[in-house]
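With one protein chain removed, the remaining protein chains of the complex are shown where they sit.
Right, chain A next:
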C-alpha cells in the first residue's frame, strides 16, 4: 500500500470512530443533559417538557416562563431546561420517550386512564411526600385523586376544566334567540339558525373527542349524572337505554344539520375557526378556551365582547335534572420521572410550579387552576368570575369518559364518536362495540 492510499484509509477510520462515538453517546442517559455538571459549574439541570407553546397558548406559556425564571433566580444552582410542544405532538412524543425510557425529569400528564400504564410501567414517581410538605389541602377536593393509583398520587394537577356551550351573542340577538334551557328549545334554536344560513354549532371530529362532549352531556342529561362513571366502574352497561338514547339524539342533531358540514374530517382547531370567524353560532368546549374569550391579547376585543356561555340544556324526561352537573375533569398535571437523576430537585421544582401556577393562572391566563384560589379583591374578567362561582355551586363534575377509560377503550370511543357523527354506524352498534371493548378488559 502506497503512502497516497494511506490517507483516505486513515480518514475513513477516523470517520468510523466519530460515528461510533456519536452513536454510543446518544444512548447514554448522562449525555441527555439530565445529570449534574451538564452545564458546568456544578449546576443541576432539570429537564421539563410542557405543552403550551408561545404561539397557540401564549398566556400559559408566559406564566410558566416567568415561574421558571423566578425559580432559577431563587435556586441559582438549578437550571430548568424546557422543551415545548403542542398538545397532540406532546401526547405522541411522551409515549415515544416513555418507551425508550427517556422521559424528562418533569413533564405533563393527564389523569386516570392516561396515567395508568405509566404507573404500571414504573415510570412515574409517587409525589405524596412533596404534596404533604408543600401543597397539603391546596387542591380542589377530588382533583388530586384522579392522579392516584393504589392510594399513591403520581401527578400534581394544574388545571381543572368544565365544559359549556359558548355562543355568539350577536348572532343570537339577530335572530331573536334566547339562551335555551331545555333540549327542545335548543333544537328550535338550531332550526332557526339553520333556516338563516348560519352554522348552528361547530365540532371537529377528526380526533373524536370534541364530539364526545356532546354525547357525554346528552348521556348526563338523559341517564343522570353518574351514568358514565358507573359504566367505567362496571355498575352499568354501556348499552343502557339512556346511552342509546343519547347516541340517537346526537344523530338527530346531525340530521338537523346542527353541525358544520364535513366535521368528521376537521380537527378541533379547524372547527374552532368557524366559531372564531363567526361562521358558527355555538361551540361546546371546555374552559381551557376561556383566554380566547377573555384575556388573550391575540383575539380582537370586539369578538370577545360578543361571546357568552350557557350550561348544557336539560332534557325533558331525563334523569339528569340538575343543570349544575357538568362534564369536565382535570386537565394536565405534573409528573416526576421515576428514573430521574435529579429527582429531589425535580420534585421541588414541580411543587413550586403548581403553587405559583394556581395564583397566576387566575389573574394572568384566566384558566381554572386545580388549586383553591381566593378571588377576593382581584380584578378578574366577569365571565371568568361567573364560571368560578359556577364551579363552587357545581353539583357534580363527571370526568370525561375517554379520560376515565383505558387508552384502548378511549381510542375506540374516539373512532366510534367520529363514526356516529358521520352516520356510519347506528346508535345500537355504537353502544355494542364500546361495551364489547369494555368487557374485553374485565
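We take it that contacts are C-beta pairs under 8 Å (C-beta built on N, C-alpha and C of every residue); 3 or more make two chains touch, one makes a residue touch a chain; residues count from 1.
As a working rule, contacts and distances are computed from a predicted model.
Missing from the rendering is one chain, named in UniProt as "Sugar ABC transporter permease" (options: "Response regulator receiver domain-containing protein", "Molybdopterin-dependent oxidoreductase", "Carbon-monoxide dehydrogenase medium subunit" or "Sugar ABC transporter permease").
For the options A:264, A:295 or A:399, the residue in contact with the chain missing from this view is A:264. Set against the missing chain, the residues A:65, A:145, A:170 or A:207 yield one that touches it, A:207.
The chain omitted from view is touched by exactly one of A:49, A:67, A:123 or A:158, namely A:123.
Considering the complete assembly, chain A touches the hidden chain via residues 1-2, 5, 9, 12-13, 15-16, 19, 23, 92, 95-96, 98-99, 101, 117-118, 120-123, 199, 205-207, 260-266, 270, 274, 279, 407-408, 411, 415-416, 418-419, 422, 424-425.
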